[in-house]
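What you see is the complex with one protein chain gone and the rest in place.
Right after this comes chain A.
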Amino acid sequence: MRRRAGVGAIQKQKLEQEKYKDKGNEIQENQFEQMTKQLEVFRVNLEEFATKHKNEIRKNAQFRKQFQDMCASIGVDPLASGKGFWSVLGIGDFYYELAVQIVEVCLATSYKNGGLIGLGELRTRLIKARGQGKQHQEISQDDLICAARKLKIFGSGFSVVSVGKGQYMVQSVPGELSMDHTAIIERVANSNKAFTSVSMLREELNWEATRAQKALDHLLLEGLVWIDLQDVTEKLYYFPSLFTACINATN
């Protein structure tokens, strides 16, 4: 029978473990230090880059998009804070300003579209509202999406709804839209009509009648669609936000 280890052996083992632990810590610290250094270098470079190209970032929509993409790919959000070194650049400010203007346009048009607006219409109205003086600051759809997404921090009141094929709509009324609702909006946005109906949804999305009716009732309740009872075949549900004459109306 083998003798079990005595007190001495246990102590020795403990000592060894501690040594390993120390070494481990040392390595970890080293790595951490190096990482911090690297990050610092990177931060400085990014800052330098951003400062150097500040004007281009502000003025050139495409450049701004690329800068955003670059930041996104390394997990940096230049809009996350108005403080710190990013505030020097005024990039955050640019988007904050946009966000405020988006809210303004949404509120100004909600009386007619119920708080759902296509990104294209939003952009047209926003650019018009910004006036001639700032026309050098071209606003792209990417900028708008970027700024509108920031509005999420105010709760469910603002959200960007993707309606497929690179099209987006901004919803500015409280209340979440479910998958079914977005699916309906997407269907209608990608048709050349501004309305849908239970039978159209049954046909296009393979839904049961009750499912379609429930989703449409909800949209009606949210004020996003208007009902038309004068069609000879069935009830039609219209999105003013997708109705061309409404989109183009000046008031």
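Note that in this section contacts are C-beta pairs under 8 Å (C-beta built on N, C-alpha and C of every residue); 3 or more make two chains touch, one makes a residue touch a chain; residues count from 1.
Everything below uses one rule, namely that contacts and distances are computed from a predicted model.
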Name of the absent chain as recorded in UniProt (options "Vacuolar protein-sorting-associated protein 25", "WD40 repeat", "Exosome complex component RRP41" or "OLC1v1024940C1"): "Vacuolar protein-sorting-associated protein 25"
Contact partner of the left-out chain, one of A:Tyr20, A:Tyr111 or A:Phe154: A:Tyr111
Which of A:Ile153, A:Met179 or A:Ala245 contacts the chain that the document leaves out: A:Ala245
Contacting the left-out chain in the complete assembly, out of A:Ala61, A:Ile145, A:Leu205 or A:Leu220: A:Leu220
Footprint left on chain A by the chain that the document does not show: 111-112, 114, 195, 220-221, 223, 226-231, 236, 238, 240, 243, 245-246, 248-249, 251
